[in-house]
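A single protein chain has been omitted from the complex, and every remaining protein chain is retained in its original position.
Read from first to last, the chains carry the letters A and B; within each, the first residue is number 1.
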Amino acid sequence: MSNDRQRLNGRWVGAVLVTFVLLAPLVINDYHQSFLLQVFMVIALAQAWNLISGMTGYVSFGHAAFFGVGAYAGALILTWGFPWWLAVMKGAGIAALLAVPLGFLTLRLRGPYFAIAMLGLNEVGRVIATLWVNVTHGGSGLTLSPELLPSLDVIYFTMFGLALGATLLVAWVHRSRFGLELRAIREDEEAAEMVGVNTTLNKVIAFVLSAVIPGAVGAVYVMYTSYVNPASAFDHARNIEMIVVVLFGGSGTVWGPILGAATVMILRELLWAQFPAAHLAALGVLLLVVVLYLPGGLISILRDRQQKRPDAAPGESP
Amino acid sequence: MTEPLLSIRDLEVSYGAVQVLFGVNLEVHAGEIVSIIGPNGAGKSTVIKAVIGLVEVQAGSIEFDGRDITNMPAHIVPSLGVTYVPQGRIVFGQMTVTDNLEMGAFLQHDARKRREAVDSVFEQFPRLYERRSQPAGKLSGGEQQMLAIGRALMLNPRLVILDEPSLGLSPKYVDLIFEHLLTLKSQGRTLLMVEQNAARALELSDRGYALELGYNRFADTGEKLLANDDVRRMYLGGA
Partner (left out) sequence: MNELVCAPDHILCAWGLTREFGGVQALRGVDLHVARGTITGLIGPNGSGKTTLFQVISGMDRGASGTISFDKESILGWRPSEIYRRGLARTFQLSRVFPELTVLENLVVAGHRRDRSAAERALGLLERVHLREYAAVLGKNLSYGQQKLVEFLRVLMSDPALILLDEPAAGVNPTLRQTLWDMVRHLNGLGTTFLVIEHNMEVIADLCSDVYVLSDGEIIAQGDFASIRNNERVLEAYFGKSRKHGAA
């Protein structure tokens, strides 16, 4: 299937899904709407992780840190009486602001060291949230009274907007010159540098973009749960979830995270929603499946990759 | 005339689609030191890798002590009496000198014989004995080379093959290593080596083979090759 054909099909499927999402609140009940909301959240986070880790190859084990920052920023903005959309913007803004210096620092590290540094950042975030009691109320967390919060529909559509935005961002990056440079960095960073790619700048930009989304998502999530504390904001399980969802769906692709998120969330509903403690174990099993049987993720099953090399080029001895 | 200990005939080796040896011939008699010299790309290392079993031979034959060992798996070769000192002083950096030597006698199950072998290596290389409990990574380049050679001696081989023993060593250590090689010969061992430093290698060798781009170019005694200006010029493509 040629690239253009694929893209057209993708657009049709996308259009159908978007229509469904927009109309859904009219027909489904609150429970299902919440479920969809959570699916959107996972999609948005997955695409953000995809942007830095899938495309650039810098695997982050701590991106939930930006989610946590956004959650607290959003919660505080709301408690100070500002409108919800400002909370979302602030969440995104603070995350971006932090991502710039953090990016420059952590992106010097290669491979496992980067992953662990990001993990460390997540823990640092949690500790600060716990200790900065004046602002965050420490372990007890912040509770938001209902009148500060927008309706479920608003939250639903905002989260959907973030999921859509994240996906479109990944799609754009994928086709852009910027995305090409990111992939070159993933393949061979030194060689990319040698052919003129400013690897530092590119990596930091990708990192910041990948932080902005979780920042916004965190703020929206707080509005949904009306409560935030260090454990839920900097939840390590969320890190794992981001990673497994993307790998399961297909890292570095546009539809992979969507497929992965939808599949994992549905499986969860059907199989282990009753046993929240089993969530991490289930993710572990999925990870094993990916590593052993599906290194390219679900996407690799659905996609035909025909990269045939002509048998012998003229001028080349066989 | 005695049968050669090692006999290589019409050896052809290719790496994938690229052929590097085009019918190389070489003989080593027991008790000799034989050197393979030649400019870059001559295929010198490939010849000995073929003997050891690290590369596949497409055509030709390799015989050791009357046995055909062409394409014999590399892990069998040491048990036949042929050991190898690879290029670049490959030693286990975290293990002690003694343990490194023991690794060389991996095939020797008799602990007493292993200890005897270790002792005899220490006799040969007192410097190694001094450093016997130090991690190999802390040794100087020359000492590491001694260790690599010592390790190759652990199975009491008939033929020791060395790949560029002087590479990366200071002149002092080059002298030392080459002295040790002479001593090995006086003990009745046979040595086959590839050397970048052709002059020093030929000084040391009974005979030598000069290869160029996968072909035999010159074969003679060490002395005669040393005196032959054409051999020297071959390095810059002029002979």
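Going forward, contacts are C-beta pairs under 8 Å (C-beta built on N, C-alpha and C of every residue); 3 or more make two chains touch, one makes a residue touch a chain.
In this text the structure is predicted, and so the values were computed from the model without any measurement.
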{"item": "Contact with the hidden chain (one of B:T46, B:T83, B:T98 or B:N197)", "value": "B:N197"}
{"item": "Residue among B:G23, B:G41 or B:G137 that touches the chain left out of view", "value": "B:G41"}
{"item": "Hidden-chain contact residue, picked from the options A:V13, A:I28 or A:A191", "value": "A:A191"}
{"item": "Residue ranges of subunit A at the interface with the undisplayed chain", "value": "177, 180-181, 183-184, 186-188, 190-199, 307, 309-310, 313-317"}
{"item": "Those residues of subunit B which, in the complete complex, touch the missing chain", "value": "15-18, 39-41, 167-168, 196-203, 226, 231-233, 235-238"}
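We adopt the following convention: only the chains that are shown with their structure count from here on.
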{"item": "Whole-Å gap between the CA centroids of subunit A and subunit B", "value": "56"}
